[in-house]
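Structure incoming, see below.
With one protein chain held back, the other chains of the complex are shown just where they sit.
Chain lettering (A, B and C) follows the sequence in which the chains are written, and residue indices restart at 1 in each chain.
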């Protein structure tokens, strides 16, 4: 399944770059397939694998902030694979061209 | 922690009442503390307890639809209890009155 | 349409009660139909009416914090009315009983 998540710790100032980097290091070390986007981090894997990584990120930031908001959006399509790539490419294909983003 | 979640199965028609009811039956049978809202279901409990219930709902609807989108918003505040009630009441208190909603 | 929104200002400490109360006062003064839930605020109205209120809340908190995260979830069902009540009651009806929440 494809999962996008964000972790927002409160009370650590007004920049998210450092906490997000701390979470992303956990993601990167986990070996899970992922893609960092402007608005969050996308993971692809089975439920347990994905949720273990997200929980580690959430818990890590709870060690620095007493109030953490974590959002998770799961898109689960039976039989689909490599949605990190195919979600974008299938839309481009329907549009009949490659988006020049 | 307080968690709001929604489960949206695609390809089952344009009403969500039946799938949501099916998911809510799982929530209600689980014994977890919850509140149904106009936009989702709020749960309160520990990570494992909450995620087990959400996974059961997600899996149940994957048995009916091949494409399910589940969103989860975790608000975790160390030391906070009974956020199902206190999140609303603490805002009302700051406003200096009870909201007549 | 039914809309749930949250406004999270960063850098104002680790409690959200005060900023949420400030936003909710705007909602309450607007006259729009709404319901405060443990995880956000639900509004019901037309696009312009709803978005004007959300923008006012967002802008108000940008006056206090340089970094604000606002989430909006729109559920728009043609012909549906009073979703603030009917979304909950239609699920209860499908379940064949009133949920004792």
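Here is the rule we use: a contact is a pair of C-beta atoms (placed from the backbone, for glycine too) under 8 Å apart; a residue touches a chain by one contact, two chains touch by 3 or more.
For clarity, every value in this text was computed on a predicted model and none was experimentally measured.
*Asks:* List the neighbours, among the chains on screen, of the chain that has been left out.
*Replies:* A, B, C
*Asks:* Just to verify: which one of C:25, C:60, C:73 or C:94 makes contact with the chain not shown?
*Replies:* C:73
*Asks:* Against the chain that's been left off, what residues of chain B make contact? List them.
*Replies:* Answer for chain B: residues 8, 10-11, 13-16, 65-67, 69, 71 touch the chain left out.
*Asks:* Of the residues in chain A, which ones touch the absent chain?
*Replies:* For chain A, the residues touching the absent chain are 2, 4, 6, 14, 17-18, 20-21, 24-25, 28, 34-40, 42, 44, 71, 73, 75, 77, 83-85, 87-88, 90-95, 99, 101.
*Asks:* In the full complex, which residues of chain C touch the absent chain?
*Replies:* Listed in rising order, the touching residues are 47, 51, 55, 58, 62, 66-79.
In the analysis below, only the chains that are shown with their structure count from here on.
*Asks:* Starting from the mean Cα coordinates of chain A and chain B, work out the distance between those two points in Å.
*Replies:* 21
*Asks:* In whole angstrom, what separates the CA-based centres of chain B and chain C?
*Replies:* Centres of chain B and chain C (C-alpha means) sit 15 Å apart.
*Asks:* At what distance in angstrom does the C-alpha mean of chain C lie from that of chain A?
*Replies:* 25
*Asks:* If a residue has to touch 2 or more other chains to count, which residues of chain A qualify?
*Replies:* 66-67, 69, 71
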